[in-house]
Every structure is written in structure tokens, then in C-alpha cells.
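Not every chain is included here, but those present sit where they belong.
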Amino acid sequence: MGTYLVNSLATTDALAHEFSDESLLQAMLDFETALARAQARLGVIPTSAADAIQASAHAAHFDAARIGREARESGTLAIPLVRALTAHVRAVDASSARFVHWGATSQDVADSALVLALARARPLLSADHTRLDATLRALSDRHAGTVMLGRTLLQPAPPITFGLKVAGWVAALGRGWARLDRAYEAAMVVQLGGASGTLAAFGDRGPAIVRAVAEELDLTAPSGPWHTDRDRLAAVVSSAGVYTATLGKIARDLALLMQHEVGEAAEPGGGSSTLPHKRNPAACAVAIAAFLGGMLQEHERAVGGWHAEWPTVAAAVQATGAALASLADATASATVYPDRMRANIERTNGVIFAERVVMLTASRLGKEGAQAAVSEALARTRETGQSFKDALSAIPDVAGLLSPEELESIDVPEQYLGAAEALRLKLLAEG
Amino acid sequence: MGTYLVNSLATTDALAHEFSDESLLQAMLDFETALARAQARLGVIPTSAADAIQASAHAAHFDAARIGREARESGTLAIPLVRALTAHVRAVDASSARFVHWGATSQDVADSALVLALARARPLLSADHTRLDATLRALSDRHAGTVMLGRTLLQPAPPITFGLKVAGWVAALGRGWARLDRAYEAAMVVQLGGASGTLAAFGDRGPAIVRAVAEELDLTAPSGPWHTDRDRLAAVVSSAGVYTATLGKIARDLALLMQHEVGEAAEPGGGSSTLPHKRNPAACAVAIAAFLGGMLQEHERAVGGWHAEWPTVAAAVQATGAALASLADATASATVYPDRMRANIERTNGVIFAERVVMLTASRLGKEGAQAAVSEALARTRETGQSFKDALSAIPDVAGLLSPEELESIDVPEQYLGAAEALRLKLLAEG
């Protein structure tokens, strides 16, 4: 019954493991153990009962497919799991069976287990973010002076540096990670409220039990039960969505730079099943697919039916991790072609510097006068194929307003980078 | 690595099977077999090669986890699967290995396999729709005369019949199913285009091979390759969404009727892990959860990155099926409480018939005059607790305009049902 392949491009092996049947069963069982241990510590149930429960609480003892099937009858995995765990404990130590799940409700188990699975996935995401961030910072530094076309609306614009482009990625990823990490941290709360959320079954020891269970599970104790307040999970999912959108944007940028006609960067790529010559942007495709898949999952936050959350939250976190891992791989081994970047600038014949000429001459010609003169040069370039610089030289109105040095260097990209390096450093500092 | 539980409320066992690792591998292998068989029929490859390929093409021969892992390197499951199949064929019959996947591209396998999985899921959905439809029609007929409160904005309104309410469900489900079925039918097309979609590797036999492969797989041959046109899948997912929304609406209606304070209907329900007295609307919860989960999946249609489609399409279809199966179960064994329905009407003290009085008296009192008189009766009812009929009798302006018979029967629900029965029959005829 395992359904892994259908999702294989939208997860990593390590993340898939954290949301596998075995891991989810174990997370639910870990909650029951923590509940029993906490109650034993506080003298609510006998220590022997906690021992017996803990000894039974191993995923390997239980039949996931059967629990999944029975869950559809009761509307939650918790009911068949608790039933099965109670039976297992009873078989081992009949007197302890009654203390299984003592005072808790189904949603306490289900919600806490989901949070545990999230907690266990967290270091996986974190490690890949750190790796990607380091790779990109090094790439930005290495290409601080590498000029390339700016491209707006997919059309050539004045030059930028590849270092600046990458620094923009670093800063956006940094903001995205900060949001995700904050949302994640806030969601690491145990759920324990009992039938109505008042902890009534625990008498006056409710809050103490909640604190003790949280300690056992290395989670936080919330101000109150959150069974009806799904905003923390919603914030995880939506901030995962925003973060993954940035991953998707970077992957798309790379895939665009890797077009044969552009050829400015390449990831190692995957082969093709048919085409021997082809190097596909496979890692980018995985990252974009995971991002698209992740996007689909963001919408739950506003809905809040807790029965619907498990696949959503699990998928969002795994999609984020898949995009992250693919992109960390792709960037770590990406090749950058500075010569091609410069060649693509040159292939514009210098027309991207038209703005520069307008700015230099407008004070004397007026903006419209300058634009008219420049338009003439642009037309000449288009018609004759000569360079924009040569075309400018042939227009007395313009040439007369520029110094020989200005005219000579009018299409040198390094001279029209504005604050690129200052911005790059500020973006890296922010990221 | 199996990940079934995370999704267990959003599928059924039978549907989960169709999207399991084994089934998806087999669907891809079935495509390769069909391709080889078709090519052998047309004399493109030797029959012995087709035999060898078919003999190797069994899911049990392959390692799903490994193929999933390698898929992340190449961006598609097809590349490692074809590689593994080729190796398997070579081990059996070296000379046939070269004919594996002959002239096809990765997306041909992946897309066709997804369509095959959808085709295999189709009768499962269809059977449950038929079952639900029959249940609801019987329920509507049985309660053609059962009066209950109309409720708009969750407030009491003039009476309807439960039969009419259910007939509305039948009609909406019927429209939804017709849309889904039409979209499904249109999507049952094989994908085979080769590297660029022109079938160039097949010379002039391309279209004939496509037709033959479609025949082998019992699918349709499309006008042209659809590798870049995902609209058919999008239409399946979005019409599954609209259909599931109607399932979700019915489930929510049932859950509202099942509130303790309303008590007009009940599904058998599931127990509670804590509360011995409680009967939860478990099947409704599953249906609503599946609907919410399904909603999340609807958004992909507009995006179209085929790498992201598998989990989306699979989840949408399974969520639809889970909602459908739960609701078919819940309605098949639902209990209806006509006495409680009538009691809830009576508990309004008859104020829901105020409109009726306005309509009867407006022609003489004017609408505003009638409303003023009725408002007086309503106020009296509110203050004294007497019935609206008694309050009316005490207002000469109104009482004088109604015949004794009209006044006497002013709050008889059966007399203010308008066209309920005619509408019920028309809705059932449409559904």
C-alpha cells in the first residue's frame, strides 16, 4: 500500500522517512509514552503503568494498514491506534491497560504527533538552507565583478553583475528562512486539552501535566489548548510557501540562463531518455515542481479542518525540502560562463546603454531632445548593424555633447553598474 | 518508506492501491509493453523483442525506492525505470534490449502511466457515485412528505420537505458527476510524441504507432501530442473539485442536522477516544476533510508543470473518492427523525409563517400595512410566548382579513410548502 513514487519528486528520502507510516505511528506512540511518563512523575498513574506503556509503544508492534483503514470509520488515526496500544499493553500487563491515553482525547494525540514529525523534519531543512546559503554567498563573492545583461520582462536592460543577482537571491532566501523559522518555532507546541480543552479529567493537575508532557517531548507548553486554533500550522505552511516561491524563482532564473541561446550558466543536469546530446536542467525542474506542488498546499491555512491537515502540512514541508535540496545541489555544482555573459551584452550592439546617453545629454538637450537624438542612433544601429557607439559618433548633436572619453567608453559595462557592488554587499549583509 | 497513513483519511484502500508504488511502476511498464507490442505489430521491431520486453515488464522486478531516488537526479521517474527495464531485458535477451522504449521520450511514459492509473481508478469512483445516487433518491422519495424547517443563514425560514432538500443534493451531484465524467472521458488519451512531439523517430509510421499503442492500452489516440497541453488533466482535477464541493456541502448539512440541539438526522457515527456518550459524525468529518484536502489540489490545473502533476492529480482523485465513499456509507445508514423536524418547526412558535400572513393580507392592507400588523403579532409572540397564531387572532386588523379556516391553519407546515413536491420531482428528473 506504500505510496511513495507518486510523490517522489516532491520530497527527499530523509523527509519522506519523517512522514512515513512508521514514523507517524511512532510519533503518536511517543506522545502516549510521554503522557504516561509525565503522569507517573506527578503521581497520577503508577510508574509501572508508564513502564508498561513505554515498553509497548513501538511502531513495529502495530499494523499501519489496519489502523489506516479503521481511521476512516472513526475519523481519526488516534482511535484505532489507542485501541491497539491498549490491547498490546493489556496483553503484557493487564493492570496497566487502563492508564493508556489517560485523560487525553484523540486530537491530543494526532496534533502532537504532527508537531513531533515537524520537529524531526526541522534539522533536515535547516541543514540544506545553510548549505544553499553558503554556496550562494561564495558564488556572489566570486562573481562580484562579472558583468551580465540585466533583463527586465525578459528583454535586455543595462548591465548588472552576476554577484548582485545572486546577492538578491541570498537576501530573499534569508528573509524567507527567517519567516519560516519563526513560524516553525512558534508551532513546536504540544497539544493536550482533554475532551473539551479544559483538562477537566486531570482535576487541578492539568497545567502541570501539560508542562511535563511538553518537557518529555522537548516541545513547548502552550497558553491553552489549540485544538480549534490552527493558525500556527497555517503560518508554517504559508511561510514554507513564500520561502519555496523564492527557491522556485531562483531555479527558474537558472533554467533561463541555461537556455542554449543564452548559455550563461548551467547546472550539471540530467540526461534524456532519448536525446544523447541533451543536458536538462533536472535539478531546477525538481525545484520548480516541488515549488508548484508546495503552492498547492498553502491554501489549507485558511480552512482549518484538522482532519485535512496531515497531508497538507506533510506535503508542504516535504515540497519545501525537495526544492531546497535540489537547488542546493544544483547551485553547488553550477557552472557560470562569464565570457558568454559579456558576449550577450555585446550582441545587443550597445543599445542597452541608450539610457546612459540620455542621462548624460539630457541636461543640455532636454530629456526629449536627448531621447530624439538617441532614437536616431538606435534606428541607425537597427538598420545598418553598426554599433550604437559608432552610430552615436555619427550624430553631431549627441557626439558634440559627450567628451571623447565618454563616447569611447559609452558601452563599457563596468562603467554603468551604478551602485551594484554597494547593493550587493548590503544584500549579503541583510540575508 | 511507505507513506500511506499521512493520507489515510483522504483516500480509500482501493484508490490507494491504484496509486501505490507497485501500480504506478506497472502502469509505466504497461506503456513500454504496449509500445513494443504495437511496434511489433507494425513490423517496426521484431516480435521477439516485444515478447522479451513484455516478459520483463513486471513491477515486482524493480526497486521502487531506488527508482524514486534516481528520479530526483534526472527529474523524472521514466529515466531510471527505462534504464532498469533495459538492463532487465538485456539480462534475458541481449539483442532485444535496444528496442526498449524505442523512439519514445520520458514524458510519453510518465504521462501515459498517469492516464492509465486514472483509468483504473475510474470504475471505483463510478460505483460509489451510483451507490450514493441510489441511496439519496430512495431517501428523497421516502421523505417526500416529511416537513422540516427551511434554514437560511442558519436561521429558521418557512418549511420545506426533507425530500426536497435531498432532491437538491441529487441534482447537484448529478450535474457534478456529468462534468467529472466528461472531463475524465476526454482525458483518457495516450501520450506519445517522441523527443519533440513530431514522432520524427518513427519516420512516416508515427500516427499508426500512436493508434496501435492507444488500442493496446484501451485509451484514445489524441489529435496530437499533449505533452505541453495539460488542460485535460486540469479539467479532471477542477471538475473533481466542484463535485467534491457538493459532497462536502451534503456532509456539512448532515453534520448540522446531527447537532444535539437540532437532532433531525444522524449518521451511525464513530465513537470517541474519551467520551463514552459521544457519537461523532465521523463519516461526515472524513468527507469534509477529503473535500478540504481536495480543494487544495485543485489549483494546479492552471500551472501545468508536469513534474508537479502526479501528486496533485492522484490526491484530487483519491480525495474525491474518499469523500464519496464516506458519504455513500453515511447516507446509506443515516437515521432521519421526522418528529424532531416537526418539533423544531413548532419550537419557532409559528413565526416562520409571518411571510404567509403578509402575502395573504397585503392585497388589502398594503405590504407595509401588512408588515406592520404582522410585526405587532411577532412582538406579542416574543414577549408573551404565546403562539403566533394566537397573537394574530388578537389583532383585529389581521384577523378580520383572514378567513377562520385560514387563521386556523396558518401555521400548518403542509399548507405552506408551495411547489416543493413539484420541484422535488423535477430535481430528481434532472439529477
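Going in written order, the chains are labelled A and B, and every chain counts its residues from 1.
Convention: a residue touches a chain if its C-beta (ideal position, glycine included) is under 8 Å from a C-beta of that chain, and two chains touch if they have at least 3 such contacts.
Remember, predicted model here, so these are calculated numbers, not experimental data.
Colleague: Taking the 2 displayed chains as part of a homomeric complex, how many copies does that complex include in this file?
Modeller: Assembly-level count of identical protein chains is 4.
Heads up, the rule we're going with is that only the chains that are shown with their structure count from here on.
Colleague: Using mean CA coordinates as chain centres, what's the chain A-chain B distance in Å?
Modeller: Centre-to-centre distance between chain A and chain B: 31 Å.
Colleague: In their complex, what parts of chain A are in touch with chain B?
Modeller: For this pair, the touching residues of chain A are 1-10, 12-13, 16-17, 19-21, 24-25, 64-65, 67-69, 71-79, 82, 101, 103-106, 109, 194-195, 201, 270-275, 280-283, 285-286, 288-290, 292-293, 295-297, 299-300, 303, 305, 307-308, 310-312, 314-315, 322, 326.
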